[in-house]
Every structure is written in structure tokens, then in C-alpha cells.
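All protein chains but one are shown in place.
And now, chain A:
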Amino acid sequence: MSIKAAFASLVGKSSYWFLHNFRSGGSSFPGKIATRIDPRILGHLAKDYDVIIVTGTNGKTMTTSLLTKILNEQYDEVLTNPSGSNMLQGIVTSFLSAPKKGKRPLAVLEVDEANVAPVCEQLTPKAFLLTNIFRDQMDRYGEIYTTYQKILDGIKLAPEATVIANGDAPIFHSVKLPNPTIYYGFDNNDDQHKDLRASFNSDGVLCPVCNHILHYHMITYANLGDYFCPNCGFSRPELTDAVTAVQELRPTFSNFIINKQPLTVHVGGMYNIYNALAAYTMANFLGVDHDKIADAFNYDEQVFGRQEVIKLNGKRATIILVKNPVGLNQVFDLIKTDPHPYSLGFLLNAHAADGKDTSWIWDGEFEGLPFADIPEIVVGGERMKDIQLRFKVAGAKDDQVVTSDSLTDFIAKAGQVPDDQLYILTTYTAMLALRKQLAAQGIVSAGF
């Protein structure tokens, strides 16, 4: 390590130590200051690590935490970065705060799509794990092809790294890479004669070879599935690891089969089966055997930061972060698997972290909600009028949608819905504000 790097590392580590001990928790600050002293500090810090990069629009956090849990069963030391620290400086901070390295340390990094290339300029990962690419806060990220190009710019810097990608996503089959490539996907369709088209509101449905509209033998959700082009014959690549059956879907767990073996994850939603499959495939590639993966999945713990359960006036309230149409539709599908009655809450803000453009809610399939079975929908947030109109247009009755004039009011009204449970969907800054207010009212402890 050069003197500059050593100094950067020392300053970064001591600032982490200070923040960690005298302030609540770290931040990206240590990474920021260390990067300022030595812009290439990440390369030095990560030198002895085997690095796995997890990236994509949706599912990065869940996939990273599942994968970390699995690898903890096999490796002595697995470094990972907390959700929300997935840009260069946050990643540097994670290395600065890591305990002393063991013999063969491994790092599982959740990396923001636009930060894959900057990270790969400093370290060469052993493998990439790609979840999916959907349109996401287009005022920030741009279009799906731009996003994929940003990821490819990073992959190109590591041509020997193995790329493990979602085989059900046509975009991941659109560019020929020199890298060894492994695909995972769903293979639970017994009728290969089916000829389907994605919902008209899906994006990325053009054949990358001939620009005709892709058809499907099977669709899991959005534009994911067993696609084929009726014009030129382009089709899904061969899958190495596959979900061959989905046995049970509930809001709090899913039972399914990968490579002929039954598995359970304690979190609902088809999208989380994809995340589990992605983690499984990477673990399989790293040589972890099936039983260890099953044990890690089955370990009952709330690792799922985007889905939290609190008690609100005696009612069970599940708080779920929403940020783009595909994610939102998946949350709707998850809620619909609940056999018990529920009410809804929705908080909509429009800051940079939420997406300044609230129009994405119109691409969500609110029309598919079982309004006749949902007694109340409490709406709030700075853009309440937009979400109120969205629910009305989708089919909610005027008196079914309850408005709130502040977060306190929202919490009070959410605590008084007729059912024993409710789902509160919220954008990012509204979620932070809600947590703060819940803590201020003593409903949850601060800093959860």
C-alpha cells in the first residue's frame, strides 16, 4: 500500500471509529474523506478480497442479504455493505469499517447500476450477479438500455469475471459478452405451445435481434419469462439453475422448488423468489451445497428492510417501500395472496429519492386491486392528491379513500381502519418521515 493509500485508509478508519462510537452509526462520510485523500483507495482496501457485485433495478438489497446469509455458512468472513450505501463512497466506508481480514475474505457488494463501472475501475470482481432492469425513476436513471449500458461498462473492465444473470430478462441476452455467463430463471411451465404477450404496459418487449415484439411461452411478471421471437427465432438462453415449481405463495413466505429440491423463504412475493434464485445460483457457482443454502433461507429473521411489520393501535401494519411500477405491481400481487382481510395506506412524496415525477403510479396496476374487499384506503404524503385520484380512477369509491392532512393524522386514521391489519405502501422520503413520526409518538423505537 502506498503512503497516500495508507494515510487515506487511516483517516477513513479513524473517522469511522469516531462516528461509530460518538454518533449513531456510520455514514458514507469516512468513505468520502478517504476517497478525497486517495481516489483509488477502494482498490487498496479490496485487494485481498474475492468480490461479488450484485446489481440491477429491483431486488439488489434482498438478493445481497440472502446471498450474504448463505455465504456466512461457508466462509469465515463475508463483508457486505448496508442497503443505501451502494455507491462508491458507501462501499469504501464498508471496507473501512470491516474487521481485520481473515485468510480468504469475501465481499458481497450491492452496487448501484451507475456505480458498477467506477467500482470496477478499482477492483476486479470474481463475479457479477444481475437481477433485472426495469424503468426506475426515469428522471434519475433514464431508459433501460442506458442503465444496462452503464452496467456493461463495468463488466467490460472485468472480462474474466463470471456473469450470472436473470435468463428470463430479454435485455440480459441482448449483448454477447466475452465473460463466462450463467443464467437462472423459471422453468415451471408444462405447456411449451403457449403463445403469450406481455402486458401492454411492460417495457423492453422488443426482440434485440430483429425488433419485432417478443412472445412468451410463460410469463412470471412484467417482461420476464420464457420469451421467444416469432419472427427470427431469438429465444431464452439455457438455464443453469431454475425454479421448476412454485408451491405456495403467501405474504409472509413462499415454498418453491429449485433444481428438484424444495426451499422456503420467509418473505412473500414472486419477485423474492427471483431474488432467492439469484442468490442460490451465485452460491451454487461458489460451491455452496444445497443443504447449506436451504438452511440459510429457512433461518427465520427479518432481513428484509423493505418490508417491516409494526403494531399500530393493536393492528398489524406492514410497511412496504415502493418506488417504481414493476416493484409496485409485485407488492400488489404479494398483498393479494393474503387470505385475511386488510386495509391499505399509501404515502406519496416526490423528492429526488422518491422520483420527482409521480406519473409512475399510473403505470402501476391499481385496477387489479380487490376494492370490494378493502374497506378503507388511507392516503397521505406531499402528493396525496395524485395518489387519491389514482385510487379513484382505478375503481375505489369516493368514501373508501380516506385523506389525511398530516403524518400524525395519517397514523391516527391508519390505526382506525376496520380490519386487524393493513399494508402501508410508501415512497422513500415518506417512509423516513413516517418512521420519524412513529418514533416521536413512541410507537416504534428510534433508529429502527
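By our rule, a residue touches a chain if its C-beta (ideal position, glycine included) is under 8 Å from a C-beta of that chain, and two chains touch if they have at least 3 such contacts; residues count from 1.
Convention: contacts and distances are computed from a predicted model.
The complex appears with one chain absent; UniProt names that chain "Lipid II isoglutaminyl synthase (glutamine-hydrolyzing) subunit GatD" among the candidates "Peptide/nickel transport system ATP-binding protein", "Peptidase M48 domain-containing protein", "Lipid II isoglutaminyl synthase (glutamine-hydrolyzing) subunit GatD" or "NADH-quinone oxidoreductase subunit D".
Residue in contact with the omitted chain (choice from A:D48, A:D76, A:E143 or A:E238): A:E143. Set against the missing chain, the residues A:L106, A:L239 or A:I361 yield one that touches it, A:I361. Among A:K13, A:R135 or A:K413, only A:R135 touches the chain that is left out of the view. Remark: the omitted chain is touched by one listed residue; of A:V205, A:L263 or A:M431 this is A:V205. Across the interface with the omitted chain, chain A contributes residues 135, 138-139, 143-145, 197-198, 200-203, 205-206, 211-213, 356-363, 367, 386, 389-390, 392-394.
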